[in-house]
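With one protein chain held back, the other chains of the complex are shown just where they sit.
Our next item is chain A:
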Amino acid sequence: METLYSVTVGILTACSVFLILRGRSFPVVVGITMLSYAVNLFLFSTGRLTIDGAPILGTQESYADPLPQALVLTAIVIGFAMTAYSIILAVRARGEIGTDEVNDQNNSTEGKR
């Protein structure tokens, strides 16, 4: 099971990284979102994998580690805030400069300084 889990997380990461390396804003944002899923899964798994061990007191013999769960819960919400922010940044950029390219098109040394 652990092997399957880590392979899945690895593939998820690889696919997100590939998307993040694309040249348009939308795939990049999707890549970031998917990477946050992979990261959440990774962090969650630092508590190791437990089946039927939800950390609700009085229901189980032994419990899954609740600490990573609590951390990942807030990470999911913050991840949403980040996704929202970046997607709206992308829309704004498209509205302002008329393209969704992530590379500076008219990059010249004069323009930057």
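Here is the rule we use: a contact is a pair of C-beta atoms (placed from the backbone, for glycine too) under 8 Å apart; a residue touches a chain by one contact, two chains touch by 3 or more; residues count from 1.
To be clear about the criterion, contacts and distances are computed from a predicted model.
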Worksheet item: What is the missing chain called in its UniProt entry, if the choices are "DoxX family protein", "Monovalent cation/H+ antiporter subunit A", "Branched-chain amino acid ABC transporter permease" or "Histidine kinase-, DNA gyrase B-, and HSP90-like ATPase"?
Response: "Monovalent cation/H+ antiporter subunit A"
Response to the item:
Omitted-chain footprint on chain A covers residues 1-30, 33-34, 37-38, 40-42, 44-58, 63-67, 69-70, 72-74, 76-85, 87-92, 94-95, 98, 100, 102-104, 107, 109, 112-113
